[in-house]
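Every protein chain but one is kept in place in this view of the complex.
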Amino acid sequence: MSTKPILKVHNLKVYYPVRKGFINLGEPQFLKAVDGVSFELNPGEVLGLVGESGCGKSSLGKALLRLQEPTSGKIELGDSDFLNLHGESLRKIRPQIQMIFQDPYASLDPRMTVEATLKEPLEAHQLWDKNEGPKALNQILDRVGISNKSLQKYPHEFSGGQRQRIAIARALVLKPKVIVADEPVSSLDVSVQAQVLNLLKEIQKEFNLSMVFISHNLAVVKYIADKIAVMYLGKIVETGSTNELYSNCQHPYTQALISAVPIPDPKIERGRKRIELRGELPSPINPPRGCTFHTRCPIAKDSCKISPPELKPYQRESWQVSCFEVK
Amino acid sequence: MAILEIKNLQAHFHTRKGVVRAVNGISYSLNPGEILGIVGESGSGKSVSQLSYLRLLPSPPLRIPGGEVLYKGENLLKMSDEKLRSLRGNKISMIFQEPMTSLNPYLTIGTQLTEPLMIHLGFSKKAAWKEANAALEKVGIAEAEKAMKAYPHEFSGGMRQRVMIAMALTTKPEILIADEPTTALDVTVQAQILELLKSIQKETQMAILLITHDLGVIAGLANKVVVMYAGRVFEEGPVDSIFEKSQHPYTKALLKSTPRIDINQETIPVIGGSIPDLSQIGTGCPFYDRCDYRKDICRDSFPESRTPDLNHKTFCHVERF
Partner (left out) sequence: MNNSLWTDAWHRLLRNKLALFGAIFIGLEILVVILTPWIAPYGFETQNLELTLAKPSLVHWFGTDSLGRDLFTRILYGGRISITVGLLASLVSVLVGVVYGAVSGFVGGKTDNLMMRFVDILYALPFIFLVIILMVYFGRNILLLFIALGLTQWLTMARIVRGQVISLKQKEFVEAAKSVGVKTSRIILKHLIPNALGPVIVYLTLTVPSVILEEAFLSFLGLGVQAPMASWGTLISSGVEVMEIAPWVLFFPALMLSVTLFSLNFLGDGLRDALDPKGARD
């Protein structure tokens, strides 16, 4: 494969300093939200980033757009060293990577019309044409399924699903190469989720977009992603193609995760054996020594408590698992 | 005999923008020892209906123009405040989605757990404390003694939900109403909580009203299912029958448009349109605008129930899909 990845993330870390009182005695503590994450995204590919709360997927998503500055690591966006850009040069490269946020009620400025919201990105980069502009906007709105008469309306006049479509339109307006979608359908009703998911899928194919799709909902991710990365306490524990992972995942956490997802079929549910995890999610400020998952892992051995495992290929280069018990 | 029977219940909110018919004439029953799953999206009326059974909603703006809620034959809606209070939290318990808001952040877990025991069952403080301790252990909280002295914010979401369940169970209720009990929880924690509910139900044989929008959760736990939409009941039947041989276009469409991890879905069929405005509901079927099988009669009148299968009721004019 000679196609170069459009996004390369290398050993990304996002640590939040934790203040212990006014006078800092002893070592500074950090909340390790993202603790050394690396992955590559090829053009036209959709990476599903899954994990439960506290795994760091949202912080990772924000870091990819530098809405949260990473503590260390490297991001290559196309040919640019993304993290080393600042000020104007950073601003100018932003059109290449756009975001769709989770909450459709909070991601649109309530005091701006649809037109104002959609033309703002264009104006910010001197791409707004007074004559052709509104027509182009209507075209995009049409593509996302919002009627032409909406340009002068305000967000509160739309339903959640419609607002999310407008948010998608905004993400498309600058013709980005990469879209980071942070739980884009989690706040929507089930019957509307499918609509928006289908829209995302179509748009992704039509514009050959690369996407990082962040979600805690494994079924939703399966539908849209080509490959998956499973996160736990800031690290990727397993990554591979969607088919491989859902049919034969190797990491005990991934296995527990998949076995926990309820299936809307009573006969299947009755016959299922759930893998139960012991205990609770450890604090990301003081993660366990060794493999951070060992405190809850059903197959943990003593050797797992000593040093953390690394991502190693399983059967092929593209399938990586971080577990001592997986060969 | 059914332990809880809802007969043609209507619950309306009178707001400045008009009358919101949140619950528009629903009927179903819950039998002892049964787990009844109520599935519906937002605006379906599933939560409002539960809260109105126990008269937990302020009225005004809520008005209940008609219907009965029969608990062992007695109408809860017409009961005296005193009698209802003796049932609530005692014989009929409720757990909610957000454990943080249903637990008092200023009181220790111990205080909150022992309260219903002392008030409803007349336990002494010592006896209540012992009982509460045992309840915490039962729901899987290790170090129950320590937990009794702790405050809600010291617990994670999953633990708090366990505490809620413990609280609901100490009085050995006959009915447990669980309103989206696991929606705010991570999927692995959800699995734990659902297993817990299952095992407790097996042991105590209490009836559970499980309200959720998650079809997977319903499939895993419920014996019987009621499907709600825009204030109406569309379908009611045994869980296998509802999932495999659904008799309503909405249920069918909902099942088809739910992403699943066990099968390969190339495309997911979509239900076009959106949930109707509950203040503008007419007399016809609220699903009319979005239904692939609609007929003229659907617009004008809401269907009577039909029973196409054993114990399986549906409210739809169309007979074949």
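Which chain is which? They are A and B, in the order written, and residues in each are numbered from 1.
The criterion applied here is as follows: a contact is a pair of C-beta atoms (placed from the backbone, for glycine too) under 8 Å apart; a residue touches a chain by one contact, two chains touch by 3 or more.
Bear in mind the structure is a predicted one, so any value in this text is a computation, not a measurement.
Participant: Out of A:Arg94, A:Arg165 or A:Lys227, which touches the unshown chain?
Facilitator: Considering the complete complex, A:Arg94 is the one touching the chain left out.
Participant: Which residue from B:Lys17, B:Lys125 or B:Lys172 sits in contact with the chain not drawn here?
Facilitator: Answering carefully, the residue with contact to the hidden chain is B:Lys17.
Participant: Decide which residue listed in A:Leu108, A:Val212 or A:Leu245 touches the omitted chain of the complex.
Facilitator: A:Leu108
Participant: Which parts of subunit A are in contact with the chain that was left out?
Facilitator: 62, 65, 67, 91-92, 94-95, 98-99, 101-103, 106-112, 120-121, 124-125, 154, 156-157, 167, 170, 174
Note that only the chains that are shown with their structure count from here on.
Participant: Counting in whole Å, what is the centre-to-centre distance of subunit A and subunit B, each centre being its mean C-alpha position?
Facilitator: Each chain's C-alpha centroid was found; their separation is 32 Å.
Participant: Okay, in this complex, where on subunit A does subunit B touch?
Facilitator: Contact set of subunit A toward subunit B: 52-53, 159, 161-162, 189-195, 197-198, 201, 216-220, 222-223, 246, 256-269, 272, 274, 276-277, 280-281.
Participant: Subunit A touches which residues of subunit B in the complex?
Facilitator: Residues in contact with subunit A: 41-42, 156-159, 186-192, 194-195, 213-220, 222, 239-240, 243-244, 253-255, 257-262, 265, 267-272, 274-275.
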